[in-house]
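One structure is given below, encoded as structure tokens.
== subunit A ==
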Amino acid sequence: MARLKLKEHLINRDWCKGCGICVHFCPKKVLEIDSQEKVVAVRPEDCICCKLCELRCPDLAIEVVTEQPDQDDAGKDSITTNEDATKTSEASTTVSKESINTAGR
Partner candidate 1 sequence: MAIKDYIRQRYFPQMWCPGCGHGIILNSLLRAVDELGLDKNGIVMTSGIGCSARISGYVDFHSLHTLHGRALAFATGVKLSKPELRLIVPMGDGDALAIGGNHFIHAARRNIDITAIVMNNRIYGMTGGQYSPLSGPGKKATTAPYTTIDNQFDVVDLSIAAGASFVARSTAYHVLECIDILKKAIQHKGFSVVEILSQCPTHYGRKNKEGDAAQMLEVQKNTTAKLGSKALENDPTLIPRGIFVDIDAPEYCEEYDKIVQRAMKASQSGKPEEPLVNPLIQQSCVTQ
Partner candidate 2 sequence: MTDNINSNSVNDNNGIKPNNINNGIKANNIKFIQGNEACVEGALYAGVDFFAGYPITPSTEIAELLSKKLPEKGGKFIQMEDEIASMCAIIGASLTGHKVMTATSGPGFSLKQEALGYACMAEIPCVIVNVQRGGPSTGNPTHVSQGDINQARWGTHGDHAIIALTASNHQDVFEVTVDAFNLAETYRTPVILLFDEVVGHMREKLIIPEKGELPIVDRLRTSVRKGVDYHPYLPREDGRLPMSDFGAEHRYNVTGLFHDMWGFPSNNPQVVRELLHHLVDKIENNVHTITRYKEHYLEGADYILISYGSSARSAIHMAKNRRERGEKVGVLELQSIWPFPEVMVREKCANAKAVIVVEMNMGQVMREVKACVDNPSKVFLANRIDNKLINPTNIKTLLRIIQGRGV
């Protein structure tokens, strides 16, 4: 699978309850809870589009909008999103293996 490119984090502030699940499990610490107890993407440039925040949000309040990667990048990096072990290919420059290992057993 080609690596997805982030367009934006679509956050529905009316629905977000600030539970912090997405923040806690984001492998790249992209998200934070703001003073109004809503989530914000503070480091979008670090996002690897694993979409675990979107999948684990109990309130359907966050969506990771992606676009197809440029032809050049296509196939270079690959991300297998897996909650047992979120892996990226060795080639990935932005993500180190350990940092995104949200591994459970």
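Methods note: contacts are C-beta pairs under 8 Å (C-beta built on N, C-alpha and C of every residue); 3 or more make two chains touch, one makes a residue touch a chain; residues count from 1.
A word on the picks: all candidates are chains of the complex that A comes from, given by their letters.
For clarity, every value in this text was computed on a predicted model and none was experimentally measured.
A.B. asks: Using the definition of touch given at the top, pick which of 1 or 2 touches subunit A in this complex.
C.D. replies: The single touching candidate among 1 or 2 is 1.
A.B. asks: Spell out the residues on subunit A that touch candidate 1 in their complex, using ranges where they run on.
C.D. replies: Counting only subunit A, the residues touching candidate 1 are 14-15, 17-21, 23-25, 52, 55-61, 81-84, 102-105.
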